[in-house]
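A single protein chain has been omitted; all remaining protein chains appear in their positions.
Note that the chains are named A and B in the order they appear, and that numbering of residues resets to 1 at the start of each chain.
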Amino acid sequence: MAISAVTFWRLLHGVCPEQCEELAMTERMVAITMAIFYVLLLFMIIAAITAIETKNLLSSVICVGAIGFGASLMFLFLRAPDIAITQIVVEVLGLIILIRATISRDLTFITGDKEFFGTVISVVIIFVIFLAGVKVFETLPDFGTAIFAEVPNAASKKYIAEGLQKTGAANIVSSVILDYRAYDTLGETTVLFTSIVGATVILRKKAKKQLEDPD
Amino acid sequence: MPYALCFLLFMLGLYCAVVKKNMVKIVIGIMVMEYAVNLFLVMLGYRSGGTAPIIDKTQFDPATQQIAAGFLNTSVDPLPQALVLTAIVISLGSLALMISICVRTYEKYGTFDITQIRRLKG
Partner (left out) sequence: MKGMTIIVKTVSSWVKVLIVLFGIYIILFGHLTPGGGFAGGVILASSYVLLMLAFGREFVQKDLPLALDSKLDCLGAFFFALIAILGLVFSGVFFVNFLYQKYLPGQPLKLISAGTIPLSNIAIGLKVGASLFLVIFLLSTFRRDTSAGR
C-alpha cells in the first residue's frame, strides 16, 4: 500500500523519470484502481454510519441503497461483472421492499430509557473484536496478490486451465456454478424456495379469522 | 488495509443489529453485514492488474483449441465469485422474509419498537 501511495503522489506531482515510462503506466493504473477502492470504501462507511444514526427511517433506507450501489461499483472494479449486474438489481428490489414496509407505517420516534450501560458494553466488545480482527488480517497475504496461485493444488487453477475443454462454457464462473459445483446451485434453489414459501405463509390473511374465534 | 475497512463495515452492521430498538433498523444492520461479507469474499480473490475470468476471441485459438498461455497468469479467482453470486440472491429472499415478519408484527402490535412488544403480552 505504501508503494502505491508513493506512486500516486508522484503521479499527482508529475515527478517521474522518462526511462520507466511503461512501468509507470502499469503502476499508474494500479495506483488509480487502489485509490478508487479506498474512495468507494470510505463512501460506503460514511453511508453506513448515516444509515445507523439517523432517526428518520426513510433516510436510513436510502443510505442502505447507497451502500449497495457502492458495493456494485466495487464489484465492477474487482473484475467481477456477473456479480455487479446481480448486486445492482438486487439492491434496487431490496430498496423497493424496504420502502414499501416503512413509508406508510406510523413513524413513531422511539422514546423511553436509553439503556446507557448496555450500549457502552456492546460498543466496547465490538471494538475489542475489531482490533482482534485487524490483527488476524495482517497475517493474510497483501491485497492484490493472487492467493490461489501460491497454494499447491488449488481447485481454481484447474477450473481456469481446463474449464473450456471440459465443459464448453466460455464464462468460467458459469461453468463453476452449473457444472463443477452444481450441488451448491441446487441448494441455493431450495433455500430461495423455502424462504419464499415462508414469506407467503406469514403474509396470509384468510386463516386469521378462524384462528381467533375459539379464543 | 482494504480488508480492515471491509471488516469495519461488518462491525458497523453488527453494532446496528445489536443495539438499536427499531425493528427496521435491525433489518438494516443485517443487510449491511451481508453486503460487507460478500465484498470481503470477492476481495480475497482479486489479483492486481488482472482480468475477468471470461474467455473471449482474443484468448482462444480455434485452430489448436487452446487457451492463451497468459490467461492463467492474469485471471482473477472464479471460485469466490461463484459462491457470492448465489449468496446475493439468497440475501434478497431472506430480506423479504424478515420484512414480512416486521409487517405482521406491526399489524398486531401497532409499533416497530421491540421493547413495547415484550411488554404487551397476550
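Following the convention adopted for this analysis, contacts are C-beta pairs under 8 Å (C-beta built on N, C-alpha and C of every residue); 3 or more make two chains touch, one makes a residue touch a chain.
All of these numbers come straight from a predicted model, not from anything done at the bench.
*Asks:* Touching the missing chain, which residues of chain B?
*Replies:* Contact residues on chain B toward the absent chain are 52, 54-57, 60, 62, 65, 85-86, 88-89, 92-93, 96, 99-100, 103, 107.
*Asks:* Residues on chain A that touch the omitted chain in the whole complex?
*Replies:* Residues 81-82, 85-86, 89-90, 92-93, 96-97, 100-101, 104, 164, 167-171, 173-175, 177-179, 182-183, 185-186, 189, 192-193, 196, 199-200, 203, 205 of chain A touch the chain that is not shown.
Heads up, the rule we're going with is that only the chains that are shown with their structure count from here on.
*Asks:* Using mean CA coordinates as chain centres, what's the gap between chain A and chain B in Å?
*Replies:* That pair's centroid distance is 4 Å.
*Asks:* Note which residues of chain A are touching chain B in the complex, please.
*Replies:* Listed in rising order, the residues are 1, 26, 29-30, 33, 37-38, 41-42, 44-45, 48-49, 51-52, 57, 60-61, 64, 67-68, 71, 74-75, 78-83, 86-87, 90, 93-94, 97-98, 100-102, 105-106, 108, 110, 112, 118-119, 122-123, 126, 129-130, 133-134, 137, 140, 143-149, 155-157, 159-161, 163-165, 170-173, 176-177, 181, 184-185, 188, 191-192, 195-196, 198-199, 202-203.
*Asks:* If we count contacts the way the header does, which residues on chain B are in touch with chain A in the complex?
*Replies:* 1-9, 11-16, 18-22, 24-25, 27-29, 31-32, 35, 38-39, 42-56, 60, 65, 67, 71-73, 75-79, 81-86, 88-97, 99-104, 106, 110-113, 115
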